[in-house]
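The excerpt is restricted to a subset of chains, each kept in its original location.
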Amino acid sequence: MFNAIVSADTLQATLDSVSVLVDECKIHLEEDGLEIRAVDPANVGMVDLRLDAAAFESYETDGGLIGVNLSRLEDIAGMADAGQLVHLDLDEETRKLHISIDGLEYTLALIDPDSIRQEPDLPDLDLSANIVIEGKDIDRSVTAADMVSDHIALGVDATEELFYVDAEGDTDDVHLELTRDDLIDLTPGDAHSLFSLDYLKNMNKAIPKDAEVEMELGEEFPVKMHFSFAEGQGRVTYMLAPRIQSE
Amino acid sequence: MFNAIVSADTLQATLDSVSVLVDECKIHLEEDGLEIRAVDPANVGMVDLRLDAAAFESYETDGGLIGVNLSRLEDIAGMADAGQLVHLDLDEETRKLHISIDGLEYTLALIDPDSIRQEPDLPDLDLSANIVIEGKDIDRSVTAADMVSDHIALGVDATEELFYVDAEGDTDDVHLELTRDDLIDLTPGDAHSLFSLDYLKNMNKAIPKDAEVEMELGEEFPVKMHFSFAEGQGRVTYMLAPRIQSE
């Protein structure tokens, strides 16, 4: 059983955060909220999302697991106006999700969860540096790096106490330095890793420009990015594997 | 003789209502206003439009018939700002229409009316149900149906006193029910017909979202939709033939 009402905004933010990595996903219907974990086909980018029951206008479930086509569900949610409510009601017998928006009812065929790529376990990593950065600073780093390269280096200089972004092209380079004052927070520790820009660009699309993003970084290690949405009642963690740097 | 001044808004609304069905049309220049009737090449969708002389800033004609290329005329009208006036002056000798917008004069070659598809006669139909619905409800019905199917069923349930929309896809379905309270008006009578969504999508483009649209419906019969524009001085009727439903 699953019967819930949620604002279109919150539903869209949830779906967008996952659809930047995968086309289909499993959604765990837990008593205290929704949980989604997914990894892209190349096993490079992962997402772990949680949306608390408190983020819903109403939320009832006795647990369960459903598989959904994300772009289809995004299209449906996209028909609602920003403030409108979306009613979700699972028919367990037919395995269909009934989605109602102001009298309009959409019956969505669910996907067999067993046919969806296995969910990843995001590993605990002991990463050396930790910063908190505004979403808009990630955005301009990614936009600038994209002008010169397919890769982007993220790092922390523990001595200088600064976070930096580097992208090296054939002729042009991009470099950004943010000091403790430019950041929301900085726990220094030497860190430097190279990442595929395509993945970071996709993740960036789902990060609100005004979000406070906690970023964990290491030496040739994955980066983890944490941010919240839906007034703190939704939380996303992205993990992106590093590219091996040629000497 | 035809010499008239009209606001760019009104001219554009007139042209858009017809161009969703045909590329060229005949315009009847009557003493009390313009009249346009047209049918698409497949004979499925028809339009009957009337724009009263009172909708013009000034309007003079002794009658006549001209043939125009609609997209060309839309481009010209599109150069004017929303509130600007468009001056139309027919040169009967050269069969050219002089169109002036704030000093800019466009000389448009007319099309021989005899070369344009014959105008339809919209039949009188004794349709069983009649509703008045907001343009925005047609819009969201069409948008939702388009996500699952190429067809859309429109109907009225006389017993339940409600108007409904149905679209059935291979896996997903869309259903909308509007009661007497959701509608502006309802004269019940059982009705159910299936239509090609492409035509309804095109007609929907020309229906203002805030228009009150009178819809006449029957059992496996065409649908007629009536709405007005230009503060009631322009009136459009669309008629759309039904698709035969396979059992």
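The chains carry the letters A and B, assigned in the order they are written, with residues numbered from 1 in each.
Simple rule for what comes next: contacts are C-beta pairs under 8 Å (C-beta built on N, C-alpha and C of every residue); 3 or more make two chains touch, one makes a residue touch a chain.
Quick caveat, the model's predicted, so the values are computed rather than measured.
Asks: Which copy number describes the whole complex, given 2 displayed chains of the same sequence?
Replies: The complete complex, not just the displayed part, contains 3 copies.
The rule we apply is simple: only the chains that are shown with their structure count from here on.
Asks: To test your reading of the model: what rotation angle superimposes chain A on chain B by C-alpha positions, in degrees to the nearest 5?
Replies: 120
Asks: Approximately how many whole Å separate the CA-defined centres of chain A and chain B?
Replies: 45
Asks: Which stretch or stretches of chain A touch chain B in the complex?
Replies: Within the complex, chain A touches chain B at residues 72, 75-76, 79, 103-109.
Asks: Quick one: which bits of chain B touch chain A in the complex? Just the residue numbers, please.
Replies: Chain B reaches chain A through residues 140-141, 143-144, 147-148, 171-178, 182.
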